[in-house]
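Missing here: one protein chain of the complex. Every other protein chain is in place.
And now, chain A:
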């Protein structure tokens, strides 16, 4: 048997097991389903009124999509640390299975959870006036770009889960870093009004670029109330979004696998 198919097969077994776990404990899905609805409604109606009404809501939705899938990376952190703590990872590590399978299985099952979040958010967005105005190919591309980003963020979560010393540390670390990273971006407001250091960070932040790419592909407004941005990342949002996700994957897959080989059970 060749290496690639056996590692994919092992990963799919692990993903099957993870999804069974979620199916039997549907409350795990609470933050993956209720949180996006809450964010859509909160930001759309709390900020929406003073930031541009219907047009702002249409601008906002793609940003909320990106923010939500980024936050879903904390599921990867929690799922992995739980398995480490219960000794299940030890059982996996003593089996003649692929070294990447426990991680790839986890990031794959979390991708399925993100897909569910995205479907729920899309329906919720449609209810409050958001519309897909791009042509179907562009819309589909938009969703694929979003899922690629979700998968990339999940690998960051896998790495955080593997380097954390305790489950508690993993849980707070897995969420904490997401607040500055998602807020210093163009998810909620244009980055152009931020102080220079934040603006530079926000311009190059993959969160910003993914949100911009989605807006472009969905045919939603790129900016509300400010002139359109003119930075390089903003002008090449779609390719930069794809490249940044691929880069994150290229960095965090080997880091996580190397860490997994050495990780001790807790």
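In the analysis below, contacts are C-beta pairs under 8 Å (C-beta built on N, C-alpha and C of every residue); 3 or more make two chains touch, one makes a residue touch a chain; residues count from 1.
Criterion: contacts and distances are computed from a predicted model.
Q: What name does the UniProt record list for the absent chain among "Na+/H+ antiporter subunit D", "Hydrogenase 4 subunit B", "ABC-2 type transport system ATP-binding protein" or "Insulinase family protein"?
A: Missing chain, UniProt protein name: "ABC-2 type transport system ATP-binding protein".
Q: Which of these touches the unseen chain: A:96, A:136 or A:195?
A: Considering the complete complex, A:96 is the one touching the chain left out.
Q: If the hidden chain were put back, which of A:49, A:87 or A:239 would touch it?
A: Considering the complete complex, A:87 is the one touching the chain left out.
Q: What does the interface between chain A and the hidden chain look like in terms of residue numbers?
A: Counting only chain A, the missing chain is touched by 1, 6, 9-10, 13-14, 16-17, 20-21, 24-25, 86-88, 90-97, 101, 264-265.
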